[in-house]
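A single protein chain has been omitted from the complex, and every remaining protein chain is retained in its original position.
Naming follows writing order (A, B and C), and every chain is counted from residue 1.
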Amino acid sequence: MHVRIRLFAAHREAAGQDDYVADLPAGTRAHDVPRLLEARFPGLSAAAPSFAYAVNRKQVPADTELRDGDELALLPPLAGG
Amino acid sequence: MHVRIRLFAAHREAAGQDDYVADLPAGTRAHDVPRLLEARFPGLSAAAPSFAYAVNRKQVPADTELRDGDELALLPPLAGG
Amino acid sequence: MRLLALTRDPLDEPGLAAAVARPSSGAVVTFVGRVRDHAPGHAVEYLEYEAYPEMVDAVFGEIADETRERFAIDEVGIHHRCGRLAVGEASVVIAVAAAHRGPAFEACRYVIEQIKLRAPIWKKEVGPQGAVWVDTRP
Partner (left out) sequence: MRLLALTRDPLDEPGLAAAVARPSSGAVVTFVGRVRDHAPGHAVEYLEYEAYPEMVDAVFGEIADETRERFAIDEVGIHHRCGRLAVGEASVVIAVAAAHRGPAFEACRYVIEQIKLRAPIWKKEVGPQGAVWVDTRP
(Lines give C-alpha, C1' and ligand atoms only; values in the text may rest on other atoms or scores of the structure.)
Protein backbone atom coordinates (compact mmCIF):
# COMPACT_ATOMS: atom_id res chain seq x y z
CA MET A 1 0.00 0.00 0.00
CA HIS A 2 1.10 3.59 -0.54
CA VAL A 3 1.41 6.03 2.36
CA ARG A 4 2.51 9.64 2.09
CA ILE A 5 5.21 10.39 4.69
CA ARG A 6 5.79 13.93 6.01
CA LEU A 7 9.11 14.81 7.67
CA PHE A 8 9.95 17.94 9.66
CA ALA A 9 12.77 19.89 11.29
CA ALA A 10 16.01 17.87 11.75
CA HIS A 11 14.53 14.85 9.92
CA ARG A 12 13.48 16.92 6.94
CA GLU A 13 16.97 18.42 6.81
CA ALA A 14 18.67 15.02 7.09
CA ALA A 15 16.38 13.52 4.45
CA GLY A 16 16.71 16.44 2.08
CA GLN A 17 12.96 16.23 1.48
CA ASP A 18 9.76 16.77 3.45
CA ASP A 19 7.38 14.60 1.49
CA TYR A 20 7.83 10.98 0.36
CA VAL A 21 5.45 8.30 -0.85
CA ALA A 22 6.40 4.97 0.73
CA ASP A 23 5.30 1.53 -0.41
CA LEU A 24 4.57 -0.26 2.88
CA PRO A 25 3.36 -3.79 3.71
CA ALA A 26 -0.31 -4.17 4.61
CA GLY A 27 -0.80 -4.09 8.37
CA THR A 28 1.99 -1.54 9.00
CA ARG A 29 1.40 0.56 12.13
CA ALA A 30 2.59 4.15 12.59
CA HIS A 31 5.41 3.23 14.96
CA ASP A 32 6.78 0.65 12.45
CA VAL A 33 7.54 3.35 9.88
CA PRO A 34 10.80 4.80 11.28
CA ARG A 35 12.37 1.32 11.17
CA LEU A 36 10.95 0.49 7.74
CA LEU A 37 12.32 3.74 6.26
CA GLU A 38 15.69 3.65 8.05
CA ALA A 39 17.53 2.46 4.93
CA ARG A 40 16.08 5.33 2.89
CA PHE A 41 16.37 7.98 5.67
CA PRO A 42 19.15 7.13 8.16
CA GLY A 43 18.46 8.32 11.72
CA LEU A 44 14.70 7.78 11.74
CA SER A 45 14.88 4.57 13.72
CA ALA A 46 17.06 6.09 16.46
CA ALA A 47 14.67 9.06 16.69
CA ALA A 48 11.55 6.89 16.88
CA PRO A 49 11.06 7.17 20.69
CA SER A 50 10.75 10.94 20.36
CA PHE A 51 8.16 10.91 17.55
CA ALA A 52 4.48 11.58 17.89
CA TYR A 53 2.36 10.47 14.94
CA ALA A 54 -0.35 12.19 12.96
CA VAL A 55 -2.48 10.41 10.38
CA ASN A 56 -4.38 12.62 7.98
CA ARG A 57 -3.51 15.66 10.15
CA LYS A 58 -4.77 14.29 13.47
CA GLN A 59 -2.49 13.01 16.21
CA VAL A 60 -3.05 9.28 16.72
CA PRO A 61 -1.74 6.54 19.02
CA ALA A 62 1.62 5.13 17.90
CA ASP A 63 0.15 1.71 17.16
CA THR A 64 -2.50 3.02 14.75
CA GLU A 65 -2.72 0.78 11.67
CA LEU A 66 -2.18 2.60 8.39
CA ARG A 67 -4.34 2.34 5.29
CA ASP A 68 -3.57 2.82 1.65
CA GLY A 69 -3.66 6.54 0.79
CA ASP A 70 -3.02 7.77 4.35
CA GLU A 71 -0.76 10.72 5.10
CA LEU A 72 1.54 9.89 8.03
CA ALA A 73 3.49 12.70 9.72
CA LEU A 74 6.47 11.89 11.95
CA LEU A 75 6.34 14.71 14.50
CA PRO A 76 9.51 15.49 16.46
CA PRO A 77 9.05 17.28 19.81
CA LEU A 78 6.90 20.36 19.21
CA ALA A 79 8.27 23.86 19.79
CA GLY A 80 5.58 26.30 18.69
CA GLY A 81 4.67 29.56 20.34
CA MET B 1 -6.22 74.98 61.24
CA HIS B 2 -6.61 75.00 57.47
CA VAL B 3 -7.10 71.75 55.55
CA ARG B 4 -7.54 71.47 51.79
CA ILE B 5 -10.54 69.25 50.99
CA ARG B 6 -10.79 67.37 47.66
CA LEU B 7 -14.19 66.13 46.45
CA PHE B 8 -14.90 63.70 43.61
CA ALA B 9 -17.63 62.21 41.47
CA ALA B 10 -21.16 62.68 42.85
CA HIS B 11 -19.88 64.82 45.75
CA ARG B 12 -17.94 67.11 43.46
CA GLU B 13 -21.05 67.50 41.30
CA ALA B 14 -23.30 68.20 44.32
CA ALA B 15 -20.80 70.68 45.77
CA GLY B 16 -20.19 72.42 42.46
CA GLN B 17 -16.48 72.45 43.31
CA ASP B 18 -13.68 69.93 43.73
CA ASP B 19 -11.37 71.87 45.96
CA TYR B 20 -12.15 73.76 49.19
CA VAL B 21 -10.03 75.05 52.04
CA ALA B 22 -11.79 74.35 55.35
CA ASP B 23 -11.02 75.93 58.70
CA LEU B 24 -11.25 72.99 61.11
CA PRO B 25 -10.82 72.68 64.90
CA ALA B 26 -7.49 71.31 66.09
CA GLY B 27 -7.74 67.57 66.74
CA THR B 28 -10.16 66.92 63.87
CA ARG B 29 -9.87 63.39 62.46
CA ALA B 30 -10.54 62.42 58.84
CA HIS B 31 -13.88 60.79 59.59
CA ASP B 32 -15.13 63.92 61.39
CA VAL B 33 -14.94 66.00 58.22
CA PRO B 34 -18.13 64.89 56.42
CA ARG B 35 -20.18 65.93 59.45
CA LEU B 36 -18.26 69.18 59.97
CA LEU B 37 -18.79 70.18 56.32
CA GLU B 38 -22.42 69.02 56.06
CA ALA B 39 -23.78 72.58 56.33
CA ARG B 40 -21.52 73.76 53.50
CA PHE B 41 -21.92 70.61 51.35
CA PRO B 42 -25.22 68.80 52.04
CA GLY B 43 -25.08 65.02 51.61
CA LEU B 44 -21.52 64.49 52.85
CA SER B 45 -22.59 63.22 56.26
CA ALA B 46 -24.99 60.62 54.81
CA ALA B 47 -22.25 59.43 52.44
CA ALA B 48 -19.61 59.17 55.17
CA PRO B 49 -19.83 55.36 55.62
CA SER B 50 -18.86 54.86 51.98
CA PHE B 51 -15.81 57.17 52.03
CA ALA B 52 -12.21 56.13 52.15
CA TYR B 53 -9.77 58.87 53.15
CA ALA B 54 -6.48 60.00 51.68
CA VAL B 55 -4.20 62.51 53.39
CA ASN B 56 -1.56 64.09 51.21
CA ARG B 57 -2.33 61.53 48.47
CA LYS B 58 -1.99 58.39 50.57
CA GLN B 59 -4.91 56.35 51.84
CA VAL B 60 -5.04 56.50 55.63
CA PRO B 61 -7.23 55.04 58.41
CA ALA B 62 -10.48 56.94 58.95
CA ASP B 63 -9.45 58.09 62.42
CA THR B 64 -6.22 59.74 61.26
CA GLU B 65 -5.74 63.13 62.96
CA LEU B 66 -5.35 66.01 60.55
CA ARG B 67 -2.70 68.71 60.70
CA ASP B 68 -2.64 72.27 59.48
CA GLY B 69 -1.82 72.35 55.76
CA ASP B 70 -2.93 68.78 55.05
CA GLU B 71 -4.80 67.84 51.89
CA LEU B 72 -7.72 65.53 52.73
CA ALA B 73 -9.49 63.65 49.94
CA LEU B 74 -12.94 62.14 50.50
CA LEU B 75 -12.87 59.09 48.23
CA PRO B 76 -16.19 57.55 47.18
CA PRO B 77 -16.11 53.88 46.10
CA LEU B 78 -13.41 53.49 43.43
CA ALA B 79 -14.30 52.48 39.89
CA GLY B 80 -11.08 52.63 37.87
CA GLY B 81 -9.98 50.24 35.16
CA MET C 1 6.94 57.22 25.91
CA ARG C 2 6.17 57.47 29.63
CA LEU C 3 5.41 54.06 31.08
CA LEU C 4 2.90 55.38 33.65
CA ALA C 5 0.34 57.94 32.58
CA LEU C 6 -3.13 59.35 33.18
CA THR C 7 -4.28 61.15 30.07
CA ARG C 8 -7.32 62.61 28.31
CA ASP C 9 -6.00 61.43 24.93
CA PRO C 10 -6.86 58.13 23.23
CA LEU C 11 -4.58 55.34 24.47
CA ASP C 12 -1.82 53.87 22.30
CA GLU C 13 -1.87 50.15 23.02
CA PRO C 14 0.80 49.04 20.52
CA GLY C 15 3.01 51.94 21.56
CA LEU C 16 2.92 50.90 25.20
CA ALA C 17 3.53 47.23 24.33
CA ALA C 18 6.57 48.27 22.30
CA ALA C 19 7.80 50.56 25.09
CA VAL C 20 7.97 47.77 27.68
CA ALA C 21 9.67 45.12 25.48
CA ARG C 22 13.42 44.44 25.80
CA PRO C 23 15.62 42.16 23.64
CA SER C 24 15.37 39.68 26.55
CA SER C 25 11.55 39.70 26.53
CA GLY C 26 10.07 36.47 25.21
CA ALA C 27 6.52 37.42 26.19
CA VAL C 28 4.41 40.58 26.23
CA VAL C 29 0.93 40.41 27.76
CA THR C 30 -1.39 43.35 27.22
CA PHE C 31 -4.69 44.06 28.93
CA VAL C 32 -7.09 46.59 27.44
CA GLY C 33 -10.16 47.69 29.37
CA ARG C 34 -12.87 48.97 27.00
CA VAL C 35 -16.16 50.77 27.36
CA ARG C 36 -18.90 48.15 26.93
CA ASP C 37 -22.25 48.88 25.34
CA HIS C 38 -24.06 47.56 28.40
CA ALA C 39 -23.89 47.35 32.18
CA PRO C 40 -25.98 45.06 34.39
CA GLY C 41 -29.57 45.99 33.60
CA HIS C 42 -29.12 48.84 31.16
CA ALA C 43 -27.47 50.08 27.97
CA VAL C 44 -24.46 52.41 28.07
CA GLU C 45 -23.99 55.34 25.68
CA TYR C 46 -20.72 56.67 27.05
CA LEU C 47 -18.66 56.92 30.23
CA GLU C 48 -17.18 59.89 32.02
CA TYR C 49 -13.97 58.99 33.86
CA GLU C 50 -12.80 61.27 36.65
CA ALA C 51 -9.56 60.95 38.63
CA TYR C 52 -7.59 62.42 41.50
CA PRO C 53 -4.59 62.93 39.23
CA GLU C 54 -1.82 63.62 41.75
CA MET C 55 -2.75 60.51 43.72
CA VAL C 56 -3.17 58.37 40.59
CA ASP C 57 0.44 59.14 39.71
CA ALA C 58 1.55 58.03 43.17
CA VAL C 59 -0.57 54.86 43.15
CA PHE C 60 0.54 53.82 39.65
CA GLY C 61 4.16 54.24 40.78
CA GLU C 62 3.56 52.06 43.85
CA ILE C 63 1.79 49.37 41.84
CA ALA C 64 4.56 49.32 39.21
CA ASP C 65 7.26 49.05 41.89
CA GLU C 66 5.43 46.21 43.65
CA THR C 67 4.92 44.40 40.35
CA ARG C 68 8.62 44.57 39.47
CA GLU C 69 9.48 43.23 42.95
CA ARG C 70 6.96 40.37 42.99
CA PHE C 71 7.26 39.01 39.44
CA ALA C 72 10.21 38.16 37.20
CA ILE C 73 9.40 40.77 34.56
CA ASP C 74 11.39 43.10 32.37
CA GLU C 75 9.03 46.10 32.51
CA VAL C 76 5.45 47.19 33.12
CA GLY C 77 3.46 50.08 31.69
CA ILE C 78 0.09 51.50 32.77
CA HIS C 79 -1.90 54.10 30.82
CA HIS C 80 -5.34 55.16 32.05
CA ARG C 81 -7.65 57.56 30.33
CA CYS C 82 -9.99 60.14 31.85
CA GLY C 83 -12.74 62.31 30.42
CA ARG C 84 -15.53 61.22 28.12
CA LEU C 85 -15.15 57.78 26.44
CA ALA C 86 -17.41 56.29 23.79
CA VAL C 87 -18.39 52.60 23.57
CA GLY C 88 -15.41 50.62 22.26
CA GLU C 89 -12.78 53.10 23.42
CA ALA C 90 -9.99 51.91 25.74
CA SER C 91 -10.09 53.19 29.32
CA VAL C 92 -6.91 51.44 30.47
CA VAL C 93 -3.97 49.66 28.85
CA ILE C 94 -1.52 47.57 30.86
CA ALA C 95 1.50 46.02 29.13
CA VAL C 96 3.96 43.66 30.79
CA ALA C 97 7.11 42.24 29.19
CA ALA C 98 9.01 39.29 30.66
CA ALA C 99 11.44 36.61 29.60
CA HIS C 100 8.72 33.98 30.14
CA ARG C 101 4.97 33.95 29.72
CA GLY C 102 3.98 32.87 33.25
CA PRO C 103 5.19 36.00 35.04
CA ALA C 104 3.93 38.20 32.19
CA PHE C 105 0.36 36.90 32.57
CA GLU C 106 0.44 36.93 36.36
CA ALA C 107 1.89 40.43 36.63
CA CYS C 108 -0.58 41.87 34.13
CA ARG C 109 -3.49 40.40 36.07
CA TYR C 110 -2.03 41.70 39.34
CA VAL C 111 -1.80 45.24 37.97
CA ILE C 112 -5.42 45.47 36.82
CA GLU C 113 -6.69 44.02 40.11
CA GLN C 114 -4.61 46.55 42.07
CA ILE C 115 -5.83 49.43 39.90
CA LYS C 116 -9.41 48.46 40.65
CA LEU C 117 -8.67 48.23 44.37
CA ARG C 118 -6.48 51.30 44.83
CA ALA C 119 -6.51 53.84 42.01
CA PRO C 120 -8.57 56.96 42.82
CA ILE C 121 -10.62 56.91 39.63
CA TRP C 122 -14.41 57.06 39.18
CA LYS C 123 -16.75 56.65 36.29
CA LYS C 124 -20.23 57.82 35.44
CA GLU C 125 -22.28 55.62 33.14
CA VAL C 126 -24.57 57.57 30.84
CA GLY C 127 -27.40 55.79 29.06
CA PRO C 128 -31.05 56.14 28.10
CA GLN C 129 -32.08 55.89 31.78
CA GLY C 130 -29.81 58.74 32.83
CA ALA C 131 -26.42 59.01 34.48
CA VAL C 132 -25.10 57.07 37.47
CA TRP C 133 -21.74 57.02 39.24
CA VAL C 134 -20.61 53.41 39.26
CA ASP C 135 -20.39 51.70 42.62
CA THR C 136 -19.10 48.15 42.27
CA ARG C 137 -19.17 47.29 45.98
CA PRO C 138 -20.85 43.95 46.63
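Assume a residue touches a chain if its C-beta (ideal position, glycine included) is under 8 Å from a C-beta of that chain, and two chains touch if they have at least 3 such contacts.
Owing to the predicted nature of the structure, the values given are computational and were not obtained by experimental measurement.
Every visible chain touched by the undisplayed chain in the complete complex is listed here: A, C. Along chain A, the points of touch with the absent chain fall at residues 6, 8-10, 12, 50, 54, 57-59, 73, 75-81. Although one chain is not drawn, its touching partners on chain C can still be listed: residues 13-14, 17, 21, 23-38, 87-88, 99, 101, 104-105, 108-109, 112.
Throughout what follows, only the chains that are shown with their structure count from here on.
If you average the Cα atoms of chain A and of chain C, the two centres end up 49 Å apart. Chain A and chain B, compared by their mean Cα positions, are separated by 73 Å. Shown for chain A are the residues that touch two or more other chains, of which there are none.
Counting partner chains per residue, chain C shows two or more touched chains at no residue at all.
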